[in-house]
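Every protein chain of the complex appears in place save one, which is left out.
Up next is chain A:
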Amino acid sequence: MTVQPKIDTSPLVSDEIRKTTCYMCACRCGINVHLTSGKVSYIEGNRDHPINKGVLCAKGASGIMQVTAPSRLRAPLRRVGPRGSGAFEEISWDEALALAVSWMAPLRETAPEKLAFFTGRDQSQSFTGWWAQAFGTPNYAAHGGFCSVNMAAGGIYTIGGAFWEFGQPDWERTKLFVLFGVAEDHDSNPIKIGLGRLKERGARVIGVNPIRTGYNAVADDWLGITPGTDGLLILSLIHCLLEAGKVDLEYLARFTNAPLLVVEDGPEKGMIAKNAESQPFVIDRKTGQPAPWDGKGVQPDLGATYQGNRTVFQHMAERYLSPDYAPEAVASRCGIAADRIRALAAELAHVAFDQAIEINQSWTDFRGDFHTTMPGRPVSFHAMRGISAHSNGFQTARALHLLQIVLGTVEVPGGYRLKPPYPKPMEAHPTPHFVTAPGKPLSGPHLGYVRGPENLALKEDGSAIRIDKAFTWENPFSAHGLMHMLIPNAHAGDPYKIDTLFLYMANMAWNSSMNSAKVMEMLTDQVDGEYVIPRIIYSDAYASEMVAYADLILPDTTYLERHDCISLLDRPISEPDAAGDSIRWPVVEPDRDVRPFQSVLLDLGARLGLAPMVNADGTARYKDYADYIVNHIRRPGVGPLIGFRGDGTAEGRGDANPDQLARYIENGGFYQAHVPEEAAFYKPWNMAYQDWAVKTSFYETPQPYLFSIWSEPMRKFQAAAEGLGAIQPPDHLRARLKQAMDPLPIWYPPFGDLEASGWGYPVHAITQRPMDMYHSWGSQNAWLRQIRGTNYLYLPTKIWTEQGFSEGDYARVISPNGGITVPVAHMAALNENTVWTWNAIGKRKGAWALDDAAPEATTGFLLNHLISELLPDKGDGARLSNSDPVTGQAAWFDLRVRIERVDPRAQSEPSFGPIPHVVPQGKERA
């Protein structure tokens, strides 16, 4: 045989490893960045990191191509030609900051609301929100309004925690896992690790999703549901469980508001009945008499009627036992056969009740009652963005939480577990703040949880205080704002005109807007020679489509060139058994004239003289963001990071520690505070957990609470719509408030369905992000774009064969808002009335340093053009957003279309002219 060459099987891997945090999505995994001769040579997952445990997704492992992408902005830019022309000149940072201050300072002194500051993929919202509050504008939010506020708010208002990355199935104990909703990308590595663990243990996985890709591809069973009907399916499952008596009565009685009484009539109709001390109460089964809801030894009676008022349990059971929710009544609408719905209900009940588990761990509940064990129901649920991207998404998220609750499977072994600082009741969150005064900070944090109409952000005349109309009768619980309405409202001057639009990492001129083509027009529209939106400041690290529409560009660093903190004040990296936070630090220095945006904000704040950013003598209080991370004190003893405080040993609370960042770096970039074992489950009601949560700084006093099956805040709005109470909605919103603000989870058809019915739009059209792309970012990545550089509209077999499609064809896709012409492909594993494509693969020619002939810019396409940001005009002049009426979440997935086959072609339509390159087109990769 051939003589084998001798090879070196032990080469030196690199000179040095620096451990920091990934930025390719909201997972925020730990990474080992290898450096060779001072340059990044290899990136792998950090095995010690709680989120990813060493693994890394396709995006994270391609980070080296992100850090070296030719699309990186290189220096501050000032527009010198018409907006959108791409005519910019490079300026110095001093010039750039002076220009920004010259625009912002007069606004602050006269009308702070004229600055609208919105951040897109921002991972520092507790910081950017703090800055906006100091500036004094009410107009601040991040991208949650067009992403997933329905799931966040639906969860907070129901169980005091949400899906997304804020909780997870008990992967080690669950026996049946049901995953709802389209989207592959979130909470990406933890879900993949969890699914792998379930497969290893032989646990069963069921997917409920119109599209069978990704996680659903490995599901043992798949229910290819019709988009927008998840809530109806879920309520039908609850119907079956109630009908059979398969609900966890003990759990409902002890841990939810099911035993509270609902006022039957009068001005307080529908409110939770209160005693003389204004406290809700229950009827004790032992005495038949009223007893405190949290009294020791009290056994709440689910079946009580007291002074004519019945329990929440009775209202709930009566509603869902209705034949309207029988599987036979919902089957055709959901696209799921009735016998399959009944089989799923039986399976849920079987695992929850016949295969119950128990952990031998004693604990004491908030009533002071001692429990010797922790019983568990090993059924768990998780949900992806898809269920919430509809105009009925908030109620759908609530319905799914209700299903979890009736099965007794939240915060129990084998069920769904929340991650600190959750569970946290809605009442422990702030209300929205919006009161402005020239030259003064805002009255408090912008975003919060509305308790009733008295919290709405309305002027005396009933018009909106916020530019996005968050916290109004149109969408009262808009806890994340409505970023998708920012530009349309600013352009329309509704509720008022603004002066300066300040955006960070938000590609609003392309994939992050509904009706993108129209938004581009709004950004360049002029009246009397002046832009309707007078000034636009944009910060991003890369040459996105939005850059061309800015007047001033503040170039950001990439994620390996900056400090960041992933904070418990914001979106931390906790696990059910540990609170966790982490940092990024500059593992390499930028080779361009760019600055980290957060440091730039602090500099701007100091130049503007914003109180928390200046010392008494007027000098800057913080040198840079790193200085802020270490030294900012939010509440006494509480700062952005919980680890290594005080003398370096304090956890959660303690003075600022100048060595804190060094200690984090030494520890691999993160910190974990571990939940004590007796506090691991039943957290909302477990005194050991409550005490630990106070100690670790999540709140100042224990906050035990009951899950809200009946939502009193919702009822307050519904009651107002019925004419009760002093604060009244406008008449044109009464009907939809009555429906949407139902205090019990309900299903109603998505607005898009109503709009489309009878008008010839029979097909649902949706998008999802792949696991290997982050929004629009992936296309500039030389490796990732080779994996997914083109997108198709996937057609189900029914449409494919009915219209005689064949490979290479295009389709004309028409919605009430317009049409697009796009390449198609056949996909069998798809709901038969649904088409879909990958999100944000399509790019505008000239952006992202790509060739104008790149497939992303020629055949690539967006569905955004088909989606109006407004509901159809009813002739009353009301500009109602195409959003969930509860939260204002953009209702992307309400889209209905019709499909017509057209012949193959070389280019998708609409095709926009190229935007001039603000950075040279990429040639070779690093």
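As a working rule, contacts are C-beta pairs under 8 Å (C-beta built on N, C-alpha and C of every residue); 3 or more make two chains touch, one makes a residue touch a chain; residues count from 1.
One rule holds for everything that comes next: contacts and distances are computed from a predicted model.
Going by its UniProt record, the hidden chain of the complex is named "Ferredoxin" among "Roadblock/LAMTOR2 domain-containing protein", "NADH-quinone oxidoreductase subunit K", "ATP synthase subunit a" or "Ferredoxin". Which of A:218, A:614, A:650 or A:665 touches the hidden chain is settled by the complete complex: it is A:218.
One of A:850, A:867, A:886 or A:915 touches the chain omitted from the figure, and that residue is A:850.
Considering the complete assembly, chain A touches the hidden chain via residues 1-5, 7-13, 36, 41-45, 47, 52, 54-62, 64, 70, 184, 188-189, 192-193, 195-197, 199-200, 204, 212-222, 224, 240-241, 243-247, 249-250, 253, 285, 301-303, 314, 317-318, 321, 339-340, 342-343, 345-347, 349-350, 771-772, 780, 782-787, 789, 797, 826-830, 849-851, 853-855, 858, 921-925.
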